[in-house]
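Reviewing the structure listed below.
The complex appears here minus one protein chain, its other protein chains still in place.
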Amino acid sequence: MKVDVRITGIGGQGILTMAKILGSALVREGKYATLIQNFDTFISGGESTADMRVSDQPIEYPVFEKADITVFMAKKTYPRYINKVKEGGIVVINSDVIDEEPKGNFTVIKVPASSIARKLGNVRASNMVMLGALVAKLSLANPEVIKELIREKFKDKADLNIKAFEEGMKIGRGI
Amino acid sequence: MKVDVRITGIGGQGILTMAKILGSALVREGKYATLIQNFDTFISGGESTADMRVSDQPIEYPVFEKADITVFMAKKTYPRYINKVKEGGIVVINSDVIDEEPKGNFTVIKVPASSIARKLGNVRASNMVMLGALVAKLSLANPEVIKELIREKFKDKADLNIKAFEEGMKIGRGI
Amino acid sequence: MVKWRIEIIEDFCKGCEICVNICPITNLYKVGKVDKPVLRMSERFGYQGYPLVEVVDPTKCTGCHLCDHACPDLAIHVIKEE
Amino acid sequence: MVKWRIEIIEDFCKGCEICVNICPITNLYKVGKVDKPVLRMSERFGYQGYPLVEVVDPTKCTGCHLCDHACPDLAIHVIKEE
Amino acid sequence: MKPGKYFESGAWAAAMGALASGATFFSYYPIEPATDIAEEMVRYGPKNGLLVFEAEDEISALGAAIGASWAGAKAFTSTSGPGFSLMQEHVSYAAMTETPVVLINGMREGPSTGQATKAAQQDVMQTKWGGHGDYEVIVYAPYNTQEMFDLTVKAFNQAERWRVPAMVMADKMTILLMEEVVIPEKVEVVNRKRPKVPPEQFEPFKPEEDLVPPMPRFGDGYRVHVTGVTHNEKGVPVSDDPWVHHKLVKRLCDKIRKNRDKIVEYEVFGDEDPEVLIFAYGFPARSAKEAIKLARSKGMKAALFRPKTLWPFPDKELKEIATKAKKVIVVEWNYGQMLNEVLKVVPEEKVSFVYRIGEIPIPPESILEEGGVRI
Amino acid sequence: MKPGKYFESGAWAAAMGALASGATFFSYYPIEPATDIAEEMVRYGPKNGLLVFEAEDEISALGAAIGASWAGAKAFTSTSGPGFSLMQEHVSYAAMTETPVVLINGMREGPSTGQATKAAQQDVMQTKWGGHGDYEVIVYAPYNTQEMFDLTVKAFNQAERWRVPAMVMADKMTILLMEEVVIPEKVEVVNRKRPKVPPEQFEPFKPEEDLVPPMPRFGDGYRVHVTGVTHNEKGVPVSDDPWVHHKLVKRLCDKIRKNRDKIVEYEVFGDEDPEVLIFAYGFPARSAKEAIKLARSKGMKAALFRPKTLWPFPDKELKEIATKAKKVIVVEWNYGQMLNEVLKVVPEEKVSFVYRIGEIPIPPESILEEGGVRI
Amino acid sequence: MSLEESRKKLTQMPEMSLARAEALPHSLCPGCGIGTILNTFLRAMHELEEEGKLDSSKLVVISGIGCSGRISGFVKTDSMHTTHGRPVAFATGVKLARPELNVWAFGGDADLFQIGLNHTLQAARRNIDIKVVMVNNFNIAMTGGVPTVTTPPKAITKYTPRGWFERSFNIPKLMASAGATYVARWTTAHVFQLKQTFKKMALRKGFSFLEVVSQCPVLFGRYNKFRDPWSMVDYFMKMSRVVKGPQYLEEAAIEFGKPILVGEFVETEAPEYTETIYEAEGVVRK
Partner (left out) sequence: MSLEESRKKLTQMPEMSLARAEALPHSLCPGCGIGTILNTFLRAMHELEEEGKLDSSKLVVISGIGCSGRISGFVKTDSMHTTHGRPVAFATGVKLARPELNVWAFGGDADLFQIGLNHTLQAARRNIDIKVVMVNNFNIAMTGGVPTVTTPPKAITKYTPRGWFERSFNIPKLMASAGATYVARWTTAHVFQLKQTFKKMALRKGFSFLEVVSQCPVLFGRYNKFRDPWSMVDYFMKMSRVVKGPQYLEEAAIEFGKPILVGEFVETEAPEYTETIYEAEGVVRK
């Protein structure tokens, strides 16, 4: 089993946080994950992309071109990476910021992550909404472990983020 | 033909000047010479030694341990180099500063270079006296060329130095 | 009469709002001394993904050149027209 | 009464003459105020081939310690003796 | 850091390795991607007894680390290409004075500024030959996050053991990549030998049988003189007898050369008698490993030879296995660096060189294909 | 200097070589024995149109020389071990920016301060690998005073020809030794290519067929941007496409690698089909030559292979002659540096290494004896 | 409008005649003060050329490495993007080799006063005719916001969550003490003064030094309660106090909450190095 996950957006959207939580959760449960970060060094609002390979076997080579699941957090990197979605893959978009209609041989999940997060109290939690949707789709990581990790990471701000994550899960599960 | 000449003394005695004039004279006349300088970098009154190999053939390897002719200009390096005189070689000493009586299987020429130079007007010309003696013994360099070179080097102070050189020649020739 | 034309090279603008803030007319507008500012931030986004500045009322411009000298992106230019 | 003994480590001395020149007694001697200096340069040469300083008249020494503090070669030492 | 399994970056792992080794002094001048390590040190260092010093440049960063080492610290610094070039004079000094010090280098594309945010393996020969004079250093090339931890610990241990500069040369990819890393319950820590005799009897540069002299700490009464000038066993500078120089420098090199069997580390993955041997280290070795799996899955006998120590270089070991192989593919992110070492022990005819000058991933299939292997 | 025969030092000869090549800018920070060259430049430079600049350190000495080169000067600097280490970042920069610049290095004993007044050959690998990143330089190793002149001229010419840093690596002995040196009537001088098109059409880093782009001079209207960042042919920095880096760096290296036949120089002295081959360069080659004479005088077939360019290394040429020999003796004043290059083309079994780490003359007989040759 | 057209449009603005369009738009962050410095510099040089006082083909713009170091790449003159900390060393070589060139060296605070301090001060001592512009953004921006020698005491950075604990340099005073014959400071809020100072420096003979206090909103401002680029520029504007003369050097250190002294601190004369050295060495120009 080997799944290639890409999360892409711009700096400051918490892309690395998402990826790290996901990776940590997988690793805690004995799975394997690698994460390659790509970002412009110093430009705020610069591009930021996390390429994660997930497997139940140790991973040697972590590089991939096309992803099985791609999460789009911002408009900026959309054009570049929409062409790098695998045939039959999954696309998860924050539909609040991406007005495009992805077309191709893949499943599209639209997550109004910004508005959900705003409703919950902080638009910055939209990455956790997206993470929820991703985790639901990936169905490899244990949501409870993820929540644990969110708690460790955000401490007193954890509740809102867990809530956001759960909302995302719901959408991901298609509820 | 190959003769190894060593001139040894202390910094400031004009050892390099002697050696360079000798070397230049030889080279002008189609002979070959190499000169290795040894000196303590920054100490005034430090040791200074010039090792010259002279030949009528191009010289590849300029290093030698024992010399055919050794010129001693000062007491300081006397003990070290008196043991490095070849059997049957020649020792030229400035007898004004070296009171030792060199003993061994070699010819000794004593040159009261300092007093001669002082008499001529400048004790600093004692190196030219010694050069004269050396050139006489070596009988490879043309004294006229040496004088030419002394003239080029010392310009208006040349006369005294040429005189010193000639006095040295006399002693070297045993006159 | 001197008139000032304000050119914005939109592909260059990064929406930093410095021009808007440095423009003396913006302040006058804020305190209600004039009815419109010369410059303000638009709702549009530019080539580089940043919000764009836009010209509201060029006739208010005094040609003081603060905005175009201060713009870090060489994106705004105040041009004298007779 | 305080007496001063002057020790010279000859192997260390490089004959720079600083001690001689810095000693106040040398000056007095030069201008004829005293008959002998404490220090002067000898005719002898030391281990390193330099002329050596020598003590002429230690009784004139005031123990001012200029010489032994100034010596660059740690070669001269002025020692108090009761 | 608590023992356990983490999902973290190579920079984090190296930082943890340093702390696990007992590092107490970290100096740096910022440069990408070494700043990733500096950030971790700022975060975790002080509460673990480590001081972080931002120096005015790389010259002083390494200078201060060497000073700190003599004052008893386990000291290290971290840099990349341009900064590493500036450190060369002090690498040479550390070697000459037998100062244990560790350097973690995040390799990026050069020469000069190049592409500062892209990985490469372009400074590996520099580790051995960058400074003036003959000397030996110990250099590790981690290829995953776990090795960032493990080999950093080894670098500290070996630096202490042999009193030499030890380096961890990680391409920027390996510094940034996140994956599983296990912090073990117990880490073996080696400390430098201390004098066994009182100061009066102690000769600071007199080696013991292993060619390494015990090392006192400043302030403990040994009154040692440390100098980059050629010195005798007492530490007194000797500048006129070249035999003293010859012997000293020979010993400094022989410390490593004669003990290379105790230091050299490598991995062989795959068949013991391979038809095709791939030589790779650092990030490209990850792709090479997949290539080996691929080749073997098609019934070919194949192996990866992966040096973990670039210096001393596992030449004997490589030669042995390479002799059996028909083809040796060398993979590097440069224009031929460790390739030179391979060519010393493998006949040129056997070798193909598959390279990219910098961070262009080489997929497993490409390695085989460009290396001339049909599967 | 007037043409003719002189009895002078290597430093003097190098200085004359520089002036004969049309050098107009010399920068330095003092260090033994490179100061011998500085002294000559102070004496003869200005009246021959050359400016002497005493920099605040070696970093600025080379930096200023590179700047001067872009302003149109033929620029050079001179240093030794520790200073050479400090220059590495700028060697790397000069390579990346294709700046013609010459460096004369007087090699002394290292590592670190070592024995500063003694000769050695301990920095020869550093010339190739001292800086970060892949690059190629041209390095000459003169072995007598005449070559100090001749090879300095060549260094200037080749630096201009290929737009690379060129170095003259002379052991301190060769710098100080005085002997005959002939200043010829006419010296062939090569100047860098200038743009052939007006500024509007000019692309500053677009190579011609020989891989070398023409080089404009600052102030002539070409408005060129010079950068150590990876750049395209227009000189615009490109930091996100590693293929641009790959191609640029490959070209920079290939300039030399592909043109090596035009650059490589060496001397073979003795028999064409030697039984015994000695490999030596710089001062030790003088003894080696005597050793060859000695061996041949005893009826043995023997030859000296003496590289004049250490980089590019005459590997093909060495291999060819070494194949015929039963024994190859490598002689160096270090603990094995160019030896590594020899081992790439000569089987280890044939090679014996006769060395001293620094200025300990090796008499001709010792070379043969220690090399295992009975005469 | 395509990017190409935008670039063309830019270069058609007369005052942007010296912008290197192919390298623009630049990659500095939104609202970065370095852009303002670039902007005013381009205008200054253009004006001088218009006024017939400068030939821009004789201009050489040299820079170090850092965000500030990018400036040389955006100027359509002979230009050199060198190594970190060494722009002044390169500039020295350029000037000495071809004295008729008008040579500028731009760098950051770390560039010119941390790693490269030595070169900056030696050039001031020599009084070589190089125009040095230091962008003081209070941090080492390019490597992610590391504190530096101009970081004000107690400032927060990613590396000093509890506040910076080193003392910082009083830059104008240090430059004056090293022998600089011209020392000025402005901020990015002083756009006209910047332009004027650039013009003055271009025409002056001898070593000229300008410190420009500049906003790095992303890596410095953000951590220190400046919510956007403007709030920093506004702060500069409000805190600045214009002075003139060396008597103000003593108080010229910058601290949060204290006035920022701006203006010309030193303007004096001394023999220029390039001239002196040619003369003293007796270089025969061929």
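Think of it as A, B, C, D, E, F and G in the order they're written, each chain with its own count starting at 1.
One rule holds for everything that comes next: contacts are C-beta pairs under 8 Å (C-beta built on N, C-alpha and C of every residue); 3 or more make two chains touch, one makes a residue touch a chain.
None of these values were measured; they are calculated from a predicted model.
> For the chain left out of this view, which of G:R20, G:H84, G:K131 or G:K173 touches it?
Checking each option in G:R20, G:H84, G:K131 or G:K173, the one touching the absent chain turns out to be G:K173.
> With respect to the chain omitted from the figure, which of E:S9, E:S27 or E:T309 is a touching residue?
The missing chain is touched by E:S27.
> Which of these, F:A23, F:A38, F:A95 or F:L211, touches the one chain of the complex that we don't see?
F:A38
> Please identify, in ascending order, the residues of subunit F that touch the omitted chain?
Touch set of subunit F with respect to the missing chain: 29-32, 35, 38-39, 42, 54, 56-58, 82, 112-113.
> May I ask you to list the residues on subunit D that touch the chain which is not drawn?
7, 9-12, 14-18, 21-22, 47-48, 50, 65-66, 68-75, 77, 79
> Tell me which stretches of subunit G touch the chain missing from the display.
114-118, 121-122, 125-127, 149, 160, 162-163, 165-170, 173-174, 176-179, 270, 273, 276-277, 279-282
Everything below uses one rule, namely that only the chains that are shown with their structure count from here on.
> Using the contact definition stated above, find the chains touching both subunit B and subunit C.
Common contact partners of subunit B and subunit C, which must touch each of the two, are absent.
> How far is the middle of subunit C from the middle of subunit D, if each middle is the mean of its Cα atoms, in Å?
85
> If you average the CA atoms of subunit A and of subunit C, how far apart do the two points sit, in angstrom?
Each chain's C-alpha centroid was found; their separation is 38 Å.
> Please list all residues of subunit F that touch 2 or more other chains.
Only 59, 89, 93, 116-117, 227-229, 240 qualify.
> Which residues belonging to subunit C are in contact with no fewer than two other chains?
Residue numbers touching two or more other chains: 50.
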